[in-house]
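What you see is the complex with one protein chain gone and the rest in place.
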Amino acid sequence: MSKLLEINNLSVTLPLPGNTLHVVRDVSISLERGQTLGIVGESGSGKSMSALALMRLLPRSAIADATTMQLDGLDLRTLDDRNFTRQIAGPQIGMIFQEPMTSLNPVYTIGRQMTEGAVSRGLLSGKQVERKAIDLLERVGIPDPAGRMSQFPHQLSGGQRQRVMIAMTLMLDPTLLIADEPTTALDVTVQAQILDLLDDLRRERQMGMILISHDLAVVAERSDDVAVMYGGEIIERGDASGVLRAPAHPYTQSLMLAIPHLGMAPGRLGAIPGTVPSLVSPPKGCIFAPRCSYRREDCTTARPQMRDHDGQHSYRCVLETPPTRHAEVIPLRAAGTPVGQDVITATNINQVFETRKALFGAKRQIQALDDVSLSLKRGETLALIGESGSGKSTLARILLGLAQPTSGQVRMLDRPVAELAPQERAAFVQPIFQDPYSSLNPRRRLAEIIARPLQLRGEKDSKVLKQAVGEALDIVRLPQRLLHAYPSQLSGGQRQRVAIARALVTRPAALICDEPTSALDVSVQAQILNLLDDLKAEMGLTCLLITHDMAVVHQIADRVVVMLNGKVVEEGPAQQVLKTPTNDYTRNLLAAAPRFEMTNAEVAS
Amino acid sequence: MTDTQISTTGVEAEMTLLTPRQIFRKRLLSHTGFLIGAGLIATIALIALFAPLLAPHDPYAQTLSARMLPPIWAEGSNPDYLLGTDQNGRDYLSRLIYGTRVSITIGIGAACIGMLIGVTLGVLAGYFGGIVDHAISFLLTAQLALPGLLLAMALVFIIGPSIWVVIGIVGILHWTYYLVVTRSATQRIRSLDFVAAAVASGATPRQVIWHEILPNLFSQIIVIFTFELGIAILAESSLSFLGVGIQPPTPSWGLMIAEGKQAMFYRPWLVVLPGICLFLLVIGANLMGDGLRDITSPEGRNE
Amino acid sequence: MTKNMMRLTSMVSAIALTCMTTPAFADRSNDTLRAAMAEEILNLDYNYTTKREYIILAQLTDATLFDIDPETQQVMPSVATGYEFVDETTLDVTLRDDVQFHDGTLLTAEDVAYTFNWIASGESESNANGVLARWLDNVEVIDGQTVRFHLTSIYPLVLRDLANRIMLRKAGTYTVDGQIDRDAMSSDLIGTGPYRVVSFEPGTELVLERFDGFFGDAPEIQNIVVRNIPDVGTQQAEMMSGGIDWMFKVPLDLAQSLGATPLATHLSGADLRVGFIVLDAAGHTDPDGPLTNVLVRRAINHALNTEEMAQYLIGGSAEAIHTACHPAQFGCDQSSTAYEYNPERARELLAEAGYPDGFPLEFWAYRDKPAAEAVAADLEAVGIDVDLRYVKLESLNQARAARDIPAYFGTWGSGGTADTAAIARIHFSESDRNLSGDAELQDLILSAEQTNDQDERLSIYSEAIGTIADEAYWAPLFSYSANYLTSPDLNFPLDPDGLPRLQNSSWK
Partner (left out) sequence: MLKYIALRGLLAVLVAFTVSLAAFLLLNVATDPAYAIAGEDATPDVVETIRARYGLNRPLPVRYFDWLGGVLTGDFGESYYWHKPVAELVADRADETLKLAFSAMFVTILIAIPLGALAALNPNSWIDRMALGVAVSAQAVPNFWLGLIMIILFGVMFPILPVSGDDTWRHFVLPAFVLGASSVPAVMRLTRTGLIEVMGADYIRTARAKGFRGWPLLRRHALRNALLPVISVLAVQLGQKFGGSVITESIFAINGLGRLALESILGADIPTVQMLIFVFAIVFVAMNLLADILNAAIDPRIRIG
């Protein structure tokens, strides 16, 4: 019996005005019935494009080409678009996307969207279709499925919408399910449930599944086989445990070291230098060579072949045997920084928003913060953890003085924050934001952006400004030549460094970082987390870190405050809370966080 | 969407060496529509600038005995008057050439006045929100609901017609587009983190508006300016056509169309020629605007 | 040019003739004359209107006590059969006994007395009130066929006013159910004229039908439809497609072009209207302004090429004039000073007056834009920096009332009255139109209305017109020509007083 899916030498190119993007190059994958193939890669690695090419959902101008593309023995390349959409898309291959919020049509009911695929194909009668839809909604865990049929997508939560998407895809009983980052947009606790659901369904229905994710941990837990993509190529492939426990390719190895692991003692992360390769003119040789620490001369001359590792496992590298890594963990530089007194205290903060949910809706009140009290001590890193909607960002804005609470008081340096002049406040605490694309003024050069807080303080001497900017760039390890660049010329990681440089140019005592790494790829995240560690060690910075990622908390926090629905539910030293949580919600969060079941030793072997 | 992410990654990788201004220039020069529009505008601007050199006659000099001559390609024409003469025996070509001055002056002047009003109100409404926003929105609705023609006629009479009055009136009537766009853009930019960063560094609203917001509105304002240029030119011609705009004997294309209207069945060129001039000028402005919009908007949040 | 024009127009007409969807010829089969007017017709009662269009209509629907012969300017009987001055301020008028209103009732002396007494009374608020109240004390019924006018003073033009301005109404017309209703006749008009109103939609269409009970000569054409078509271009299109048979106030170029085709006939008739520039000699706008200097005013007169303007811009029977009245008017003495076109002389005079480099001049106009522009260009040519303000009539009137106008291009039709009185009084006595500031001239002109001696009037006007010319209070421009386009089937006789009389038309 043939394999469920076999694709050989898939390439996708995207012509742009003036040049061509090689988004996928020479990708071969295969999948058995009932198995899961995980495709991992950072953004721009071509993992989604490969799946879209299979589903014929590429942008109009893109050109896809493959030597083999077989589903269940049927050569998909021979089907015209019309037959493909009738026979394959839907009934044979179903696909779930990343954004449950936008993947359902907002103007039609759930019921209509569930049933239309089957109805338009005339597969089932109206009654039967409805019955089936309700059954499937029930199966994916939607309460009151019959009632949901007449509701609209916006009346459902994100997790529920993703469940509806799954149920909808299953309406036509596909034999292959492609899940493209199905949980990336969801909260951790929901994420685990959805992944479990997908796993169960795959087993029940003996479907093949392709699980695409940027998150190694997600793939590690749920896949039989794994393909690691980088720069449009598969650079390593094999059974999940083999690839993730004993990665062979230098890139995969570096990636593993760049991820903070909940199970291990926190240490310096292995950041990968450089940035992702250009897709316009990929190198002649190994795609990873420019960033590889094992680079040899022959790396750049010709593209290395896929090399078999141990029968189950192959990698694309010139090295005949995979390099070995040292097992030692370099300790964090800032570990053991002394902690002083409270520098920012918030007492009994309440924040109530009045909103109109819809144009014609009644006004309603949202209690964003409910009697929150916390304090930040000099020299410590306090992590504020919670899922979306827990009020953590609102709290950050109040602590920064950007917003006024409905009630309660914030004291900074032992004075009410309202009494501080804006400049005094700015001199003491500075923010770092989540999205490095929106935190820099795109119309200003880096020198202007970084110097701005100083100018606002009234500094006019251009020499002083120039020197301060130069120093700030040094602190964040950015080259001086970027001074006259614009933000659009930088990568995401570089931008986040600029944001940090701007925050530090006035030498504040404290930083409030709102999800500083969640928009970044793991390799870049490692760079930023290491930088924060350096800053703490060098400048004794006090840091309030807002995050949803337990691994990041584990990596750099001294103390943790857990928030749920605007309330603080648990507070304590980081390692204690992570090991022995006392609150059910904290426990749930920890249990849901994906993790590698392995030790440092295993990485090295 | 995943594919757009990929393509921007690619473009970014390629563009990393260029500043936004260089990218802008590069794209401008490869945009056919923009080049055509800019070419038209530049040509007409040059004609306006060098009108005294180009015009074969004084546009005001009348020869009553040589009135209503047809253009050179028609029988009975006089080679002295390439495009014939008007109802007062003035050279039509010269009047068309001098008409560029009127149109361009009024277009630029009115678009500037509209910009001043619209951008100011738009930024204030977008930045401060609340009651300021409500008040300005009310003003907007009232302005939109007020028939512009009436306003124009009334104002022309009160102040007395001159090219400057027409500029002022057309400008005062055309600020809503600026307002709507800058208001929503300001709202969007205001919610971006770099504004929060500036506020956290102690910037006053004034400093935020000047330093953080206005530079980011620049490209959108330029785009609207270009469109408003065309709209203002058309508005002037409509007013002049109805007799409440530019006063005779100043050569305004709208006025010339009105003058030629009576005889349009017999001397259609009197109506057709100034109309073509207007069309070319306005289409030039619109093509430029379209081009600028194409070039500036796909940058999205990065531009 | 003409050759080309001919070809184009014949092409136009050929297409028009073959392709028009509406019948291409006049509606003579229905014996209906369709006239177009640009001004909206809103009120049919001439006692409450002023505009020229209304005079034309009033000729059709109403009759006056007397008629004025357009050729001889003699007073002719109409509703009245005769008159007799009892003394200088008492006038007896005898009436016909067969004058029928459109509703069939006969006109009585009471009706005539009522009409005049009503209009002369302040509460009538009639537009004719000013004309009448000036000289009429009251009207008295003597017997069934005779009424007696008591005048407040000697008034030489009494017969003319009786002939022109007052339309006869049945007694009690303007009082409906005890309430004054000044609009009583505005749409459902009951007059005594040769046509009666069949239907009237204000601003759109007026349908008239020959009134068989009319006391005078019956008009030839059975029906007249007057349509409001505000745009001349549209009127022209309608004329070409045969939708209308008659249009007036046609711009010269249009009249000539369309008249050259077989689709329409161009008629050009005399018009009592004259065009002129009024100069602020009194210095209302600037007490020491250049216009207060007679040399400057003479210079302006010399600067204007009125011959060319009349020939090329007005055309037809238009002629340059040098008097502050129409040459055809009684008392318009042509021997007064004429300033020939001489820009050199104009410049010399300006220099002599102390303005060798000219001066800025705001010049207002409200009609005949090409002529206004031509004037402006001629003045520019002698060095005067003209700011032409071409505005709506009411704007000009308002600004003039506020004494804000230094010079304007005015026209005056004299209400069709071929007597200098009809133009002199309004422009040179107490009126905001009088910018001369000459009190003696004003007394002189008013004195002409205090006598019934025509020779004396003649010499008074002669002196007045001479003074105006010598002092150059005006720069007279040209007389007008009335341009009509008519259906080729229509016979439309023109009268020398320039008033179109549709009732005299007939089919060819």
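When the chains are written out, they are named A, B and C in that same order, and each has its own residue count from 1.
Rule of thumb we're sticking to: a residue touches a chain if its C-beta (ideal position, glycine included) is under 8 Å from a C-beta of that chain, and two chains touch if they have at least 3 such contacts.
Every value quoted in this text rests on a predicted model; they were computed, and no experiment measured them.
Engineer: With touch defined as in the header, list the contact partners of the absent chain among those displayed.
Structural biologist: Visible chains that the missing one touches: A, B, C.
Engineer: Of C:P77, C:P202, C:G216 or C:P343, which one is in contact with the hidden chain?
Structural biologist: Considering all chains, including the one not shown, the answer is C:P202.
Engineer: Given the contact definition stated above, which residue among A:L10, A:A62 or A:M95 touches the chain not shown here?
Structural biologist: The single option touching the absent chain is A:M95.
Engineer: Looking at the full complex, which residue from A:R77, A:R121, A:R415 or A:R587 touches the chain that isn't shown here?
Structural biologist: Answer from the full complex: A:R121 touches the omitted chain.
Engineer: Quick one: which of A:P106, A:G122 or A:P338 touches the chain that's been left out?
Structural biologist: If we include the chain that is not displayed, A:P106 is the one touching it.
Engineer: Going by the contact rule already stated, which one of B:S201, B:S237 or B:T296 would touch the omitted chain in the full complex?
Structural biologist: Only one listed residue reaches the unshown chain, and that is B:S237.
Engineer: Residue by residue, what part of chain C touches the chain that was omitted?
Structural biologist: Listed in rising order, the touching residues are 12, 15-16, 19-22, 40, 42-43, 49-52, 125-127, 129-130, 182-183, 186, 202-204, 229-231, 233-234, 237-238, 240-241, 392-395, 397-398, 401, 411-413, 415, 426, 431-432.
Engineer: Please give every residue of chain A in contact with the chain that is not shown.
Structural biologist: Contact residues on chain A toward the absent chain are 55, 57, 60, 81-82, 85-86, 88-91, 94-95, 97, 99, 102-109, 116-117, 120-121, 152, 154-155, 165, 168-169, 172, 357-362.
Engineer: Contacts of chain B with the missing chain: which residues?
Structural biologist: 1, 4, 33, 138, 141-142, 144-147, 149-151, 153-155, 157-158, 230, 234, 237-238, 241-242, 254, 257, 261, 264-265, 268, 271-272, 275, 278-279, 282-283, 285-287, 290
The rule we apply is simple: only the chains that are shown with their structure count from here on.
Engineer: Taking the touch definition from the header, please name the shape of the chain graph: line, ring, star, complete or other.
Structural biologist: line
Engineer: Considering only the defined contacts, which chain B positions touch chain C in the complex?
Structural biologist: Those in contact with chain C are residues 60-62, 64-65, 67-70, 74-77, 87-89, 157, 160-161, 243, 247-249, 259, 261-266.
Engineer: Which residues of chain A touch chain B once you look at their complex with the stated criterion?
Structural biologist: 14, 16-19, 21, 23, 43-44, 46, 48-49, 52, 58-59, 62, 98, 180, 276-280, 397, 400-402, 421-423, 425-426, 429-431, 433-435, 437-444, 449, 452-453, 456-457, 485-491, 499, 502-503, 506
Engineer: Within the complex, which stretch of chain C touches chain B?
Structural biologist: 1-5, 7-9, 12, 232-233, 236-237, 240, 251, 253-254, 257-258, 305, 308-309, 311-313, 369-370, 372-374, 376-377, 380, 388-392, 395
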